[in-house]
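This report refers to the structure that appears directly beneath it.
All protein chains but one are shown at their positions in the complex.
In this document, chain identifiers A and B correspond to the written order of the chains, with residue numbering beginning at 1 in each.
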Amino acid sequence: MSLIEITDVRKSFGDNEVLKGIDLDVEPGEVIAIIGKSGSGKSTLLRCINGLETISDGSISVGGAQLLDDEAHLKALRLKVGMIFQQFNLFPHLTVGGNVMLSQMVVKKTPKPAAEAMARKMLERVGLDHKFDAYPDELSGGQQQRVAIARALAMQPIALLCDEITSALDPELVAEVLAVVRELAAEGMTLLMVTHEMKFARDVCSRVVFMHQGRVHEIGPPEEVFANPRTPELKQFLGVH
Amino acid sequence: MNYHFEFGWLFEYYPQIIKGIGITIQLIAIGAVAGISLGIVCAWVRALGPLWLKPVVAAYVELIRNTPFLIQLFFIFFGLPSLGLQLSELQAANIAMVVNLGAYSSEIIRAGIQATPKGQFEAGASLAMTPFETFRHVVLIPSLQRIWPALSSQVVIVMLGSAVVSQIAAEDLTFAANFIQSRTFRAFEAYMVSTAVYLLLAVLLRQVLGTVGWLIFPRRAAK
């Protein structure tokens, strides 16, 4: 059994079918890059895995937790898989430490001292333990995104979904965030990332998924996908002729 | 509860209700047109007008916005005659509505004017328009369009507030309801019916204001 099993997933917004039957199995420790044009359905797929979108058909399970549309099942699923957003989505009314501690205490009922210890550990992991008492609006975009990663990690997920996590950053801040992700990958974290960083995908990922018009158009190890794109759509996307 | 609802009186008293509705509509029609016009003038004064007029208008707006409509009405109807200004019930009610809506709408319209991009004033000036011409031809309509929903809500609020003019015996819809309940002792039914009519009027008024907005504002104008 794979860690993440996505079977014939379909998703429509009104009459518009954005996912037209997606099958994808992810093994533990895999790092998957999902690439494709905007509107290809790649972000929607990621959001479905976390239950932020309901699916019209098919099934998704993560570590045995099924995606079902009720609060108990959603919670079980979301405890196994964390998510990082393009816009960081830190809680502006809480300090950095508070951001990382909140869901541990509220969702997992972790006592405060343990939650704080975990928060400090995770912030140290992303190199921001000294910002524990700062508020999000006092941080740069790159720092905010690293806090968001620490916040997700503190829930000890078995997989992490990254939705264009560097797209909202100034160019000079991209590297610090990618460095953190690279480290996570090296430590064996299972990662699914929607990204435009092709070089990063080539260096770090075990497989690359190219999505086109709501389908997995090509899939394979990065050296294959990037060096020998088989379909004209992927060739065009990568700009090779 | 052993109460039998009785609406038979409607047949006898519907002319009073119709007349009351007519007065209420007349009050809000005059109130809206004159009140919004007054509001535009006051908003212009506060945003762009002569310096000496600003505190006068500010005092008027603050005074009206921070006192109950009922007291404004009583002051106009009972208080002003001692200054030699005799008003009929309907005149007093009309004046009170205009004065009240004028103050509220000026605040709303001023917010719309202040949201105008600075470049609009500069563009007007660069085309040799005077500040007033720029206001009149460039700034005003988009400003009104910006705040039209808020202004419409305020007009509805003032229409509903007009129910209290019955207290100076202006013969509006509420006056009719009071009259009927005093004759028939069917207070609950009389007020239920008039409340339903007010609700209907509020819905209709919103539609009318929406249509007015649709007619006077350019369809694809900027925000």
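The definition used in the following text is that a residue touches a chain if its C-beta (ideal position, glycine included) is under 8 Å from a C-beta of that chain, and two chains touch if they have at least 3 such contacts.
Methods note: contacts and distances are computed from a predicted model.
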Protein name as given in UniProt for the chain not displayed, "Alkyl hydroperoxide reductase AhpD", "ABC transporter permease", "Pyruvate dehydrogenase E1 component subunit beta" or "RNA polymerase sigma24 factor": "ABC transporter permease"
Touching partners, among the displayed chains, of the absent chain: A, B
Chain not shown: contacting residue from A:Lys75, A:Lys112, A:His130 or A:His196: A:Lys75
Touch list for chain A against the chain that is not drawn: 50-52, 71, 74-75, 78-79, 82-83, 85, 87-93, 102-103, 106-108, 137, 148, 151-152, 155
Contacts of chain B with the absent chain, listed as residue ranges: 1, 3, 62-63, 65-72, 74-75, 78-83, 156, 160-164, 166-167, 174, 177, 181, 187-188, 191-192, 194-195, 198-199, 202-203
